[in-house]
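A protein chain is absent from this complex, but the other protein chains hold their places.
After this line comes chain A, so read on.
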């Protein structure tokens, strides 16, 4: 592939104007106006550099110095999918290949009576005002170049709309496949999950790559959690060694709702996940779990925000990582407790095992508390395998590699066990066991 250094920002802006010039009436729509504003924002911000505090440890220079085909065709068919599969019976499976909805591969089994589960592009065609009422509303003030870029180019992704008191019986599994067999490919999935009052859904985003050329995924998911609603949301990244991924999940919770997030990064060259939760209601419960296993020179960065805006809510966060070789990990967890958010309980913990002297982990908890009656705690640990536990196991006849892999699997267990979609959890248990055994 092309290795010449290019200016990705300039190319993307030119590409936007070229697309806009062939739009007809749609260019004046409210939807498109949001995109145009986002492009201007992207132009103003530019791709972040390490001088930007939020990107201090994650340099995107490599990521933005090559070109990607954002409209790559793919011949992907069922036969190519065998080893990409998360086996999932009793689930809605929806495929996006290089960012585009793939109808033939997808299977929606849940009742669509009043509930909408469709691609964003189709949803927009059939009900533009509904889609527009949610699109970009949660992330518009992000001040983040990648999010603005995604908004400007948003074409496809999932649109899930669940009216009040409805429950989606089967989990929804979204599979984002980058087909990088022939060239560098880029995709910018945009997902909207709007969950009404006392409505419930479980969903997972699974990212995979085919081929060894470079892939760049810039994904944004907006999740609206209505009063008393329950949402479980998992993100599983098992991409190639040449996959770059930047993603933002923005969540707003209303009174008495519950939200669970699980973010598992199994593989990928460069990964940056932003998970921002606004607890904009009383007696909300937000849970965030994360797990990452970088090796080689891989880079995994998790930024999270729990923004408590109303009283009596709780957030609980546990991230864990195992770092090998020359890999790098970053964890930045912000907790805001606004003045009105009395009686907030907020807990945060990040635990890491660093298996090599050349691997590094940067952890930064950030608490900003403006209320006086709150319970907050945070803690980070970075250490090695527990030698005493290792000796105990070896003294029972378990070989050192086997003991290491059992201990590491156990280390991951309290995150993996939180994943409540059985097929996703079982998939992760298998992949993690293999990953730990193979090293």
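Heads up, the rule we're going with is that a residue touches a chain if its C-beta (ideal position, glycine included) is under 8 Å from a C-beta of that chain, and two chains touch if they have at least 3 such contacts; residues count from 1.
Please note the rule applied: contacts and distances are computed from a predicted model.
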Any idea which of "Fe-S cluster assembly ATP-binding protein", "Oligopeptide ABC transporter permease OppB", "Carbon monoxide dehydrogenase large chain" or "proton-translocating NAD(P)(+) transhydrogenase" UniProt assigns to the chain that's been left out?
"Fe-S cluster assembly ATP-binding protein"
Please pick, from A:44, A:107 or A:400, the residue that touches the omitted chain in the full complex.
A:400
Footprint of the hidden chain on chain A, which residues?
386, 388-389, 391-400, 402-403, 406-407, 409-414
